[in-house]
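Structure provided below as structure tokens; questions to follow.
The other protein chains are all here in position, but one chain of the complex has been omitted.
Per-chain numbering from 1; labels A and B assigned in written order.
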Amino acid sequence: MENQSPLKDVAAIPAEDLIVPEPPKGRLAQALDSDIFYSWRTSPVTVVATLVALSLVLMAVFAPLIAPYNPFNPASLNLMDGFTPPASTGAFTENYFLMGADNQGRDVLSTIMYGSRVSLFVGVLATAFAMTLGVSLGLIAGYNGGVTDAIIMRITDVQLSFPAILIALLIFGIARGVIPAGQQENMAVWVLIFAIGLSNWAQFARTVRGATMVERQRDYVSAARIMGVHPILILLRHVLPNVLGPVLVIGTISLALAIIEEATLSFLGVGVPPTQPSLGTLIRIGQQYLFSGEWWILFFPAMTLIALALSVNLLGDWLRDALNPKLR
Amino acid sequence: MTEPLLSVRNLTVEFPTRRGILTAVQDISFDIMPGEVLGVVGESGAGKSMTGSAIMRLIERPGRIAQGEVILQGRRIDNLPDAEMRKIRGRKIGMIFQDPLTSLNPLYRISEQLIETIRTHLPLSETEARKKAVGLLDDVGIPDASRRIDDYPHQFSGGMRQRVVIALALCAGPDLVIADEPTTALDVSVQAQIIDVMKRLCAENGAAIMLITHDMGVIAETADRVAVMYAGRIAEIGPVRDVIKDAKHPYSAGLMGAIPRLGANLERLTQIPGSMPRLSAIPRGCAFNPRCEHVMDKCRLDQPQPVQIAPGRQVSCWLYPPQGDTVNSIDERRLAE
Partner (left out) sequence: MTQTLLNVRGLSRRFDVSQPWLNRKIEGTGKLYVNAVDDVSFTVKQGETFALVGESGSGKSTIARLIVGLLEPSKGDIIFDGTSLKNGLKGAKARALRQRFQMIFQDPLASLNPRWRVFDIVAEPLRVFERSMDKRAQRLRVGELLTLVGLAPEDGIKFPHQFSGGQRQRIAIARALAANPDFIVCDEPTSALDVSVQAQILNLMKDLQKDLGLTYVFISHNLQVVRHMANDIGVLYLGRLAEVAEAGALFDAPQHPYTRMLLDAVPDIEMTGRRRKQVEGEIPSPIDPPSGCAFHPRCPLANDRCKREIPKVINGVACHAVQEGRAA
């Protein structure tokens, strides 16, 4: 058996045959054939949940285009339309109210569409903020260990022992005191996003810290360390892509929670200002009239809120099972 | 002519998946004589562990035995109801797994685990069973057995735990012990001890051993005969020394050549190009044909059947066709060139 010289073999090959080609662009076909898509389309609950969530999101995004009426334009309202029952026309304006009209003559269907907009806006941004903050702190804590880890984890522990609503109320109260009165309405939504985000980041931090500690031991991280790659680059380019799986799962569930938290705060009156009502505000308004017979003002916004939170939650459940390697 | 203790005939194990049926073990047949040590060697994915699990009926769903028979002492055991099979496991066939840490329940003392197994299969009282258990621990070489029997698994070292597992496998006096990679997780010096214990005890109790491993060195030291598996099929069976010195199947020959030895420092090890195919991509005909240097057209079309070329020696390769009219063995071909 003669000795082989790999170097000589390679030197004999012309350069054009040695170049690594570009990666293929068509990933869609590959994705459709994958195990995850299969597990999605064979689970009826998940498919329904995805469709519901998707339609609610689309409805919220395109609200100005598809809402039958603009409920926040005072010129188009008439108090005489107030309390019109569902599927009937208004007494004064002859407008058709599919889901009835509220106390001020606003079309409930339209208010739901616009309200979902606000709810989703606050929910998504708050979750994004919580995710960024939580994942960053989790990466730092998991990679460095020692004192850094201990400090960050104690903060997380403290934060998790407070109910989210209390933290949000606290932030809100501080904001009320700090921000001058004139600005408060404009800033309200952003304060709300900040408050809800700040009450939800701990779960991300915990999970990412655990996953980082596992990945940090692995040889591919050691290989990068031997090369002298900077720790921050190692975290961002090596570790982060591998810990994102659980983050997505928690993200969807956290989104559902954020939406409900916003609704709760708005219900309590400390959330969004009345000029930009969210689903929570609508529920608060509707609650006043529930027992006097005008049930629809509460019922339809509440159903929308439930549908939104539930479908996002179910999506999160499916995602967790689909991404769990042990169950595959 | 003694009857075989265990007879496996045309055994096939399949796993239905959504992408088709994967065949983990394809149409294998072999015998184990009472008291002998049969080594089953193969690389990962060859199906050797699957064979052991199939004999014990421990295949996880959705895998199943698609065809074939397993006959123990003249009685078919592959189609028994679960309750009957439970009586066979432990009593007639003992099993030793690879990882001693997970074979023993960490929450129970050794005494409890041993006594439970003994009393499941033998009509002994608590005290009698305990005496037997202490005796077994003594046999496997655990010092101070009467005191250590009350320890928990984590209080033993790896080698000691594997001895306990051997004791557990033998406590009901089985006729066959299936050992699946029993020494792989152990240090080299401990491996030798465990092999000695296994051989000695099984010889004393008249039990046969089916030794499943990827380590040919262990088989060389322990087994009487060896079956070489490749991609779910048996390539060759024969006495250990014969297969090592003069392997007939091209895969076995390549495998023996690829193993580094303590003897001479060779320049290069025999290299078989490519690697074992995945279960979803087993080639048509002989599974080894893409990598075989003696490949013929027939090899790409038909799967070779096992042919007995000498007493106790069996090969599945088209170089040794059944009717034997043109015997073109490796040696004859070399002479012709």
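Everything below uses one rule, namely that a residue touches a chain if its C-beta (ideal position, glycine included) is under 8 Å from a C-beta of that chain, and two chains touch if they have at least 3 such contacts.
Since we're looking at a predicted model, the values are computed, not measured.
Novice: Of the residues listed, B:126, B:144 or B:187, which one is in contact with the missing chain?
Specialist: Considering the complete complex, B:187 is the one touching the chain left out.
Novice: Using the document's definition of touch, tell me which of A:13, A:65, A:147 or A:181 contacts the absent chain.
Specialist: Answering carefully, the residue with contact to the hidden chain is A:13.
Novice: Suppose we count only contacts with the excluded chain; which residues of chain A make the list?
Specialist: Interface residues of chain A facing the absent chain: 3-10, 13, 15, 17-24, 218-220, 222-229, 238, 241-242.
Novice: On chain B, what residues meet the omitted chain?
Specialist: Counting only chain B, the missing chain is touched by 43-44, 157-160, 187-193, 195-196, 214-218, 220-222, 240-241, 244, 254-263, 265-273, 275-276.
The definition used in the following text is that only the chains that are shown with their structure count from here on.
Novice: Indicate the whole-number Å distance between the mean C-alpha point of chain A and the mean C-alpha point of chain B.
Specialist: Computed value for the inter-centroid distance: 53 Å.
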